[in-house]
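Only a single protein chain was left out; the remaining protein chains are all shown in position.
Chain nomenclature is as follows: A and B, assigned in order of appearance, with residue numbering initiated at 1 for each chain independently.
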Amino acid sequence: VIIFFQIFSSVSLAQEQVTNSPEAVENPSLEDALNNLWVLVAGILVLMMQLGFAMLEAGFNAAKNTVNVLFKNFADVCLGILVYFGFGYALMYRPETSSELILFNISGVLGLSQPYLFLDELVPRQGAAHLSVYIDFFFQAAFAATAATICSGAVAGRIKPWAYLLLTFLLTGVVYPISGYWVWGGGWLSEWGFHDFAGSLVVHAVGGSAALAVVLILKPRIGKFSGQDELTSTEENQLFPHSLPLAGIGTFILWIGWYGFNAGSALGITGDISSPDTVGKIALNTTIAACSSSFTVIVYRWFKNKRRIDLSSVLNGILGGLVAITAPCDVMMPPQSLLVGIVAGFIIIFGVYSLYALKVDDAVGAIPVHCFCGIWGGVATGLLREDINLGTQVLGSSIIFAWSFFLVLGIFKWIHQTYGIRISKDEEKSGLDWQEHGEYTYLSLEKLEKEK
Amino acid sequence: VIIFFQIFSSVSLAQEQVTNSPEAVENPSLEDALNNLWVLVAGILVLMMQLGFAMLEAGFNAAKNTVNVLFKNFADVCLGILVYFGFGYALMYRPETSSELILFNISGVLGLSQPYLFLDELVPRQGAAHLSVYIDFFFQAAFAATAATICSGAVAGRIKPWAYLLLTFLLTGVVYPISGYWVWGGGWLSEWGFHDFAGSLVVHAVGGSAALAVVLILKPRIGKFSGQDELTSTEENQLFPHSLPLAGIGTFILWIGWYGFNAGSALGITGDISSPDTVGKIALNTTIAACSSSFTVIVYRWFKNKRRIDLSSVLNGILGGLVAITAPCDVMMPPQSLLVGIVAGFIIIFGVYSLYALKVDDAVGAIPVHCFCGIWGGVATGLLREDINLGTQVLGSSIIFAWSFFLVLGIFKWIHQTYGIRISKDEEKSGLDWQEHGEYTYLSLEKLEKEK
Partner (left out) sequence: VIIFFQIFSSVSLAQEQVTNSPEAVENPSLEDALNNLWVLVAGILVLMMQLGFAMLEAGFNAAKNTVNVLFKNFADVCLGILVYFGFGYALMYRPETSSELILFNISGVLGLSQPYLFLDELVPRQGAAHLSVYIDFFFQAAFAATAATICSGAVAGRIKPWAYLLLTFLLTGVVYPISGYWVWGGGWLSEWGFHDFAGSLVVHAVGGSAALAVVLILKPRIGKFSGQDELTSTEENQLFPHSLPLAGIGTFILWIGWYGFNAGSALGITGDISSPDTVGKIALNTTIAACSSSFTVIVYRWFKNKRRIDLSSVLNGILGGLVAITAPCDVMMPPQSLLVGIVAGFIIIFGVYSLYALKVDDAVGAIPVHCFCGIWGGVATGLLREDINLGTQVLGSSIIFAWSFFLVLGIFKWIHQTYGIRISKDEEKSGLDWQEHGEYTYLSLEKLEKEK
């Protein structure tokens, strides 16, 4: 308690010094107030995507693990934002002017900006001098949390909660901000001319590749590809989605949030920064790719699957189109987005098949959606635009994949060998909810009535 | 694959030509940037209504049909937007200036604007020259998707999925854009002085009338009004809502989305286009009508139903008020909205009774909500405003109802007689989920535990 009061008073003093600096910043132009408003609203939409991920993953997993899935999704956004607030943003961006504020700097590769540690000074960052640092941070932090939460679904049902939080820490504090700096913070990939407008690679492939790495370390859930003889039919069923309405809610919230993600990445809507046409084109491309990707899945299923169209594929089809259009959404014409989406639809279908054939157990399809379609987004940018170098796009996409995949693979392989990140067989069969959280997801009337 | 690459290259070339045109458009005034931002945000809210419809309909239907309900709601928005992108928008709106770009034109009745086919040229449309074409299209496409999705709930549990997608195609590609042109695109009903600000008729009655037509063709679900003796008590129960929390989520998301629908239809918030007072009045009228309509239902139920107030009616009460205020939300004073809502509440109550008495099986109450309250909205505009002609409102409302109802009735009667749009008796009893989609909505612990 005494320590607390000491912190209190020191923080109170700190505040006195700091509150002077906001006054120094002049009120921005009306133009930039408008740009700030759009980025703030977009940031709120991006943060809402966390609810989308939580519901999608909850719906696609077993009821016995749903408290755990929800816990991971709430804990990762809280931890991820705190880490990015502590030092992630400082790793990713550099101040506009005062280079003396950079604590260390291997030019283009790695650095740390002192004013952004716990955001204690209001110095605009490079590339967003027109935005309030607070609003820019809020928007960027929501992106960092997205990169982290992508892994949650793929590894569901078998990872220890502390290991998952460690993964969140690694992604929001190391992997994402460093490769983010390379592409968006002025680092070497941006100097090469690599184009990833809103993060098909920087966010989605980073998250999806990390998911692939951890899934390979964890190995499949019991009974997914083998050992089904040791499962009861109940336990076997628990490898399937337990609530498609939740998955539907999740997918649609993600779709809506994506307008903040893509169109918000214009960092404004007027003046020198952007224009309504630019922002509108991004929103339209995002929409068209989502629609054409999911409709491709529908048509494919109709002809190949005896006219039975499963909803799960349609939902992942929407998400695949959204991920793919994220990199080129600012440079495509709407009919091109149609094409980007169609290909994404096929990638979802064959990506899911391939992972199944390779016996890689991704519980929600996060790897085809975020990793494969993310890479497709990067490649499509070079393929469809003559002024963007296809080679750079392929190489840059590969580098970001490799960076996230091998770094996470190396670190988590070591952690797994040392401490073990997979739960016990018994816990896996009975579900994480009771063992790790002491709660059940549902307490339904039916269950209760049976006990009478 | 070869065809694909040909499309790729042709699209790539197309893009080169086209990207020049955006440069030609000058950066709009700050005023219009603000107007564009509001319409973009409103469009996002309107698109979110699709999630509202999906959840409302899922909750109000049986669990055995919920995957199908969700599929229809996701597929219709994807297909609907693609169709409207292909040629719907081109049917509905005319370019501001260059009349040589109109491919054909029966003045005031029907036409097709070349620049809006797949949106390949940036020519502002009549009535929205201040908006980015992309943003205007995004907003309008969300409206088209709404008109289509209204039908989904009413016809639930018995229509073949391909027939439903055909209905979506018909609504977003023909019915909605043509009558939309009459009222909002400068066609003959707008020249008459018919007032339907945000679409009580143009969107809601169009969707609701089409739903009525298809419901009459489909006939009621087995056991709804007769033949209950061939049903088990289980099958009988499946005619009732399976999850009221989902219905509650759906209703509230629709309410929230309606602020985009109504207040966004001002197409701006400042300058010559609109003002904060106008937009604020619309938002307030929308709110008051929703509240007074649902509270009317509550009071009525309290006195007539032995103090038992069912939630389903309250939810439909909210929606009825929202539909009714949609046409006159820009011209009412707030106390008038109170009145519009109160009447809407009674329409919901007696509309549901009437359909039941007439043995019309509307699985979610879409017809009273969207068709009856939509017409009331059109009539109320003439009744409460002295400067708007009541006769025009009554006639215009009737014409839009008749246009959608008889066109859909005619086409679908023919399709039904030729191919059959209703699923088999067995499939209806066991539910569409497994037969059409190969998935179950829920895989609950209880079910699984029973199998042990």
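Quick note on the criterion: a contact is a pair of C-beta atoms (placed from the backbone, for glycine too) under 8 Å apart; a residue touches a chain by one contact, two chains touch by 3 or more.
Note that the structure is predicted; figures quoted are calculated from it, not measured.
K.L.:
In the complete assembly, which of B:Leu103, B:Ile256, B:Leu358 or B:Ala402 touches the absent chain?
P.N.:
Reading the full complex, the residue touching the unseen chain is B:Ile256.
K.L.:
Pick from B:Ile269, B:Ile399 or B:Ile423: which residue touches the chain that isn't shown?
P.N.:
B:Ile269
K.L.:
Touching the absent chain in the whole complex: find that residue among A:Tyr134, A:Phe240, A:Tyr356 or A:Trp414.
P.N.:
Counting the whole complex, the residue in contact with the absent chain is A:Tyr134.
K.L.:
Looking beyond the chains shown, say which of A:Ala62, A:Val77, A:Leu339 or A:Leu355 touches the absent one.
P.N.:
A:Val77
K.L.:
Determine and list the chain A residues touching the chain excluded from the picture.
P.N.:
Interface residues of chain A facing the absent chain: 4, 7-8, 11-12, 14-16, 18-19, 22, 25, 27-28, 30, 32-34, 36-37, 40-41, 43-44, 47-48, 50-51, 54-55, 58, 66-67, 70-71, 73-75, 77-79, 81-82, 85, 118-120, 122, 131-138, 141, 161, 243, 246, 249, 435-446, 448-449, 451-452.
K.L.:
Could I get the residues of chain B that touch the absent chain, sorted low to high?
P.N.:
Looking at chain B, the ones touching the missing chain are residues 30-31, 34, 37-38, 41, 45, 62-64, 232-234, 237-238, 240-245, 248-249, 251-253, 255-256, 259, 263, 269-271, 275-277, 279-281, 283-284, 287-288, 290-292, 294-295, 298, 305, 307-312, 314-315, 318, 332-336, 338-339, 343, 383-386, 442, 444, 446-447, 450.
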